[in-house]
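The other protein chains are all here in position, but one chain of the complex has been omitted.
== chain A ==
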Amino acid sequence: MSSSERQNAGSIPRPIARTQSMFHRVLRANPFEVRQALRDLRARFAPAVSADAMGRLELVLAEVMNNVSEHAGDLCAQKPAPRAMHLCVVMNDAGLSCAITDDGGTLPADCLLPRNLPALDPLDLPEGGFGWCLIQGLTQSLCYYREDQRNCLAFTVPFNPGQFSGPISG
């Protein structure tokens, strides 16, 4: 049986599955490999999605992967680097679905709780604390689970952000 006969086997012809761009990368948890992965990701998806969606996707992934790089090894200093993470992005009808897994320490639960932007004290401006606000504000269906020794974080960056275009509610 030829491959086309095998595909067409069965009484009801199957609709041809639409092929969509995807991106998969295994990288070491450091800012330089994160930067390269994001450059390659942009090259893959930029022709297919709007500049706005591409920018939101890149920002969210930078924040997530920077967090992994920054905290990789925090809790298991006896287990030396390099630590790896896996990035997978798949395009679907509503947006770009992303999954990031890594073998670092468990994510603190409060990262995923609804949070406010750091207080904007003009006399002592915050220099950090924006990362998880951006991640929460730019994603939908954000979920996290721990499986054996791995963190798994998944979410969607929607094509049409709707209410996400303004400042993140504080």
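To be clear about the criterion, a contact is a pair of C-beta atoms (placed from the backbone, for glycine too) under 8 Å apart; a residue touches a chain by one contact, two chains touch by 3 or more; residues count from 1.
One rule holds for everything that comes next: contacts and distances are computed from a predicted model.
Undergrad: For the complex's missing chain, which UniProt name, "DNA modification/repair radical SAM protein", "Fluoride-specific ion channel FluC", "C-type cytochrome" or "STAS domain-containing protein"?
TA: Hidden chain identified via UniProt as "STAS domain-containing protein".
Undergrad: Need a quick check: the contact residues on chain A for the chain that isn't drawn.
TA: Interface residues of chain A facing the absent chain: 31-32, 34-35, 38, 51-52, 55-56, 58-59, 62-63, 66, 69-70, 117, 120, 122, 124-128, 130-131, 133-134, 137-138, 166-168, 170.
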